[in-house]
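The structure that follows is given in the form of structure tokens.
Only one protein chain is missing; all other protein chains are in place.
When the chains are written out, they are named A, B, C, D and E in that same order, and each has its own residue count from 1.
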Amino acid sequence: VDLQSISKLTTGFSGADLNNLVNEAAILAARRSKTEIGASEFAESVDRVMLGPIRRSRTTTEHEQEITAYHESGHAIVGHVLEHADPIAKVTILSRGATGGHTRSLPEEDRRYWTMNQFKDMMAMAMGGRVAELSQFGEGEITTGASNDLESATNMARTMVTRYGMSKKLGPRTFGKREEMVFLGREISEQRDYSDKVAETIDDEVYSLVGEAYQRASDVLANNKIEFGQLAKYLLEHETAEGDVIKGLFNPPSAPDDGPTPTADLESSPAV
Amino acid sequence: VDLQSISKLTTGFSGADLNNLVNEAAILAARRSKTEIGASEFAESVDRVMLGPIRRSRTTTEHEQEITAYHESGHAIVGHVLEHADPIAKVTILSRGATGGHTRSLPEEDRRYWTMNQFKDMMAMAMGGRVAELSQFGEGEITTGASNDLESATNMARTMVTRYGMSKKLGPRTFGKREEMVFLGREISEQRDYSDKVAETIDDEVYSLVGEAYQRASDVLANNKIEFGQLAKYLLEHETAEGDVIKGLFNPPSAPDDGPTPTADLESSPAV
Amino acid sequence: VDLQSISKLTTGFSGADLNNLVNEAAILAARRSKTEIGASEFAESVDRVMLGPIRRSRTTTEHEQEITAYHESGHAIVGHVLEHADPIAKVTILSRGATGGHTRSLPEEDRRYWTMNQFKDMMAMAMGGRVAELSQFGEGEITTGASNDLESATNMARTMVTRYGMSKKLGPRTFGKREEMVFLGREISEQRDYSDKVAETIDDEVYSLVGEAYQRASDVLANNKIEFGQLAKYLLEHETAEGDVIKGLFNPPSAPDDGPTPTADLESSPAV
Amino acid sequence: VDLQSISKLTTGFSGADLNNLVNEAAILAARRSKTEIGASEFAESVDRVMLGPIRRSRTTTEHEQEITAYHESGHAIVGHVLEHADPIAKVTILSRGATGGHTRSLPEEDRRYWTMNQFKDMMAMAMGGRVAELSQFGEGEITTGASNDLESATNMARTMVTRYGMSKKLGPRTFGKREEMVFLGREISEQRDYSDKVAETIDDEVYSLVGEAYQRASDVLANNKIEFGQLAKYLLEHETAEGDVIKGLFNPPSAPDDGPTPTADLESSPAV
Amino acid sequence: VDLQSISKLTTGFSGADLNNLVNEAAILAARRSKTEIGASEFAESVDRVMLGPIRRSRTTTEHEQEITAYHESGHAIVGHVLEHADPIAKVTILSRGATGGHTRSLPEEDRRYWTMNQFKDMMAMAMGGRVAELSQFGEGEITTGASNDLESATNMARTMVTRYGMSKKLGPRTFGKREEMVFLGREISEQRDYSDKVAETIDDEVYSLVGEAYQRASDVLANNKIEFGQLAKYLLEHETAEGDVIKGLFNPPSAPDDGPTPTADLESSPAV
Partner (left out) sequence: VDLQSISKLTTGFSGADLNNLVNEAAILAARRSKTEIGASEFAESVDRVMLGPIRRSRTTTEHEQEITAYHESGHAIVGHVLEHADPIAKVTILSRGATGGHTRSLPEEDRRYWTMNQFKDMMAMAMGGRVAELSQFGEGEITTGASNDLESATNMARTMVTRYGMSKKLGPRTFGKREEMVFLGREISEQRDYSDKVAETIDDEVYSLVGEAYQRASDVLANNKIEFGQLAKYLLEHETAEGDVIKGLFNPPSAPDDGPTPTADLESSPAV
């Protein structure tokens, strides 16, 4: 087993998570009557450890499958096209735990810093799901499925302007005092130490950043309508698409692939 | 017994609820000298488990019966007519627990996402009770009976704009930080992290959404005056109307019904 | 003993209250050397159980007696004249517990809903005491005695606009999140979830509702000056007036009364 | 001993206070070699029980004695002249406990209600001390000694507008929810349930009420300059003046007094 | 030993403080081989008890000594010149505990009241340190050393307007409710019970009072430039100057002094 790629797959895992991963992979290998755990067993067990087992028993309607397929395709296409978003490793409409489907991007390197460009592309990628629903099903049919995406984009925008000084209007400073209320057993993350006028400017900047992300996601999907539809249809048929499938939509391969490369990495991907 | 339809009836039940349901149905079957619990015993026991026993001892005046009948008919007619609201399964003016009467809609499928259209129709259905009182008894005679409807519509509107990004004015973002204060033994659902100006816009959007829902409920009842009155009168006579009765008001049946279909489902219906 | 009328008298009583009532009535019957507790013993014991024993030891000045008499007459006359207020059962200037005097209205039926008209008449009735003081003694001599009346009218107005959607300006929605802070052993009734602009509109609506109630109370007393003065004088002489006395002021009886009818009912009367 | 007058002197006393009073009076009687406690022993012990022993050891400068004399005379003259303030029973510049001196008014009757006129005169009387300092020593020499007076007048004004509906601008309603936080072992008296605009109007009304009280106190002292000066000089010489002395300044007695009448009563006097 | 002057030196001491004082004085007397504790031993021990031992080990630079000397001279000159500030007893640049140096004023009498003039002169004296730094070293070189002075002047100004009614704009009333949160083991001194508009006016008044104090301190130092410089130089040479030295700068003595008079008194001096 290639330890390097397993370590890449498991960035952010705790010791207990790693333990679970080995157990799950061993069970999978046993089911396959293998005497050794291979890279593929590890790769397939990562999702199970992170998100829980696949939930097929839940009777999802065909229409909801379709919503999920377009929603996830929206994330994947925007994430693939934008320069500073990490490459897409996998997108699926299989339901695990509380998720309907998910899209994973794989950072090409360990990262200590995040740049403004990366934030902006990640936010656009988060918006991809809602934009996909709107363009495919119309305004009245947008769903609650984008709730986590919107929250994660909002938090990114807020952090950019209040902790990383990435707003020109607000200047190179931080806002709010982060508190750790040990007494209450959990962190209350911010005590407001600024005026309501600054609160308004923060709101304006967040509004403008999420608006920009939304617009960029819209542009990407409008400019890549064909691949967007192809990916959604692929998902409805195969449930899961590895990164190579997505690359293939844009650059059809001339030579055959030697086999799947396990490249899923949970860290640094928004929970989409 | 058809397990499929019982499972539909009991969406959202806890293990303890299911246990109670079986007990109540068994008691009912015994009273009826049946040796087996039939589908009808289950169907009739669901209300008892969810809302408590029927309260006949309370001496309700004729006028209050009338108010309840028109109020519930308002919900039922609006819910029946609007496209994205779930079909009405049952409406009753029998008092159980704290409720004066109730109207139940039955989702046709398990649902993972909710669309904006569904929210809007559910809100209009919630407004149906108040609108019915107003149109039947006049402005001074509107009652406190709509309190839960108004609260539920307000919460839906608020959630649409603060968690689901369904307001164009406020943009595709979330507002407020949801807190779980373990220390206090319960959730305090929102910490305000925005300016008072945004709070005003949220108020404006909620005002506009509940206003739109109210107007749509008014239009539906005005355009279906005859059926609205017929249903209220039916309720005053029979206390309860199954979904077929309501359908029959709009499309009078040409052939006889074979018997009642147990279709009550509590989940996803507003507590009206 | 007519159980029906005792049950009417004791709406809202707890088990302990009922127990006290029977004891007090038994003591009273014994004092009167009766072998059975009669309806009159029950009726006379209700006040004692609800408000405490009569406080005659407190040396009230003649002027304060006069204030009380006009104040309570104000409540009673407004409550009698307005259509949607419950009929007056009894008015007294006997001091019990913390009260200087009190006026009781008796709902004619158990009530599940309250209408807007009922709220408005109850608020006007609550204003009757202050208006009576003002018209009888002049502006500088208005007293602190109206404090509970003002609080109860304010709460009714606030509830109408924030929980029952009875304000057109604010629309058919609810405001504020009701909290139950179990941790602190008591309920903190409202968490503000709206902007300061909405808070202003709520204030405006409450102001307008209490102002309207005040004006209506003023009009009633001005239009019924003679009966108002007669009732106050009757109270100064007899301390207590049953509902029939008040009715008699407006429709002088042509035939004699057979005797007093116990009609006091505490529930649904504002604490005036 | 005349129990009636002792009971008047001790309005508001707890059982323990009464016990102390008897003890102190007995000690005083013993010192005077009397075999019975007389009315004068009771009267002289009331101050000791309420405010603590006289503090002569504290070396007060002549100038501070003078400030106290004019300050207390200010209270006494305003209280004497204004119609709805209770008659002055005693004024002293003897220091007891935390007080530099004090002025006592004696209500002529037990009181259940307070009128607006009474509040206004009590507020003017509270302002008398500060006004006296200003007129006697000049603006730069006003002192911290008026702190309790200002707080008590502010509280009265606030209560008039927020609990007793005595402001026309704010209308006949109450403001704020009174809380009792049992958890914290004490009452937090008000939870704001109104907008900042209403808070401003409350501030304006309080400002206007204390300003009016201040102006009235100024007018009284300006119009009674001679008696004001006479009383201050009397206090500097005799330390204490009974109510008769003050009356005498305004209506010089033609016949001799038979002796002092114990009339001190603490209740209903502002802590001045 | 003259008990009178020791008692003056120790105003505000607790029993434990007094005990420490006697011990320290005894140790000092023993070191000096005296058989009795003299007045000088008491005087010299007061500082040690109040502020801690002298900290010479800390290697202060020459420049910081200079800053301290001018800063303290600023306090002392302003305090000496202004009429309503107490006479200066001692000024030193010896570091004790957390202080870099300190200036003490000695009230000529026990005080029960404070006048507005006294507050104003004390505030100007507090500003003397910062003004001295500015005038001696220039704007960019003002230091953090004035932090306590600014806080104490701010508190005085705030108290004048919110507790002592010394602002014409805000009127003769108090602001805020003082709380004692026993539960939290300490006092939280103020609960805001006024509008934001009043909060602004309070800010304006505090701004204007500290500004006035700053201007007066500037004027005094500008008008007494020579003495200001002389005192700073004296301190750099002798570390400590008794009150007579300062008086001598303004009124050069014609006759010799008989010896030092211990006059230090901590009470009523701002912690400068």
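The rule is simple: a residue touches a chain if its C-beta (ideal position, glycine included) is under 8 Å from a C-beta of that chain, and two chains touch if they have at least 3 such contacts.
Given the structure is predicted, the values throughout are model-derived calculations rather than measurements.
By the touch rule given at the top, the unshown chain touches A, E in the complete complex. Here the missing chain is touched by one residue of A:Arg32, A:Lys197 or A:Lys225, and it is A:Lys197.
Touching the missing chain, out of E:Ile6, E:Ala25, E:Leu51 or E:Ile67, is residue E:Ile67. From the options E:Ala146, E:Met166 or E:Ala232, the residue with contact to the chain not on display is E:Ala146. Hidden from this view is one chain, which touches subunit E at 58-61, 64, 67, 95, 100, 127, 130, 139-147, 150-151, 153-154, 157-158, 183-186, 188-190, 196-197, 199-200, 202-203, 206-207, 210-211, 214. Summarising the interface, subunit A meets the missing chain with residues 109-117, 120, 163-166, 170-175, 177, 179-183, 191, 193-198.
Here is the rule we use: only the chains that are shown with their structure count from here on.
Using CA-based centroids throughout, the chain positioned farthest away from subunit E is B.
One finds 62 Å separating the Cα centroids of subunit A and subunit E. Subunit C has its Cα centroid 36 Å from the Cα centroid of subunit B. Shared contact sites, meaning residues of subunit D that touch two or more other chains, fall at 183, 196-197.
By the definition of touch given earlier, these chain pairs are in contact: A-B, B-C, C-D, D-E.
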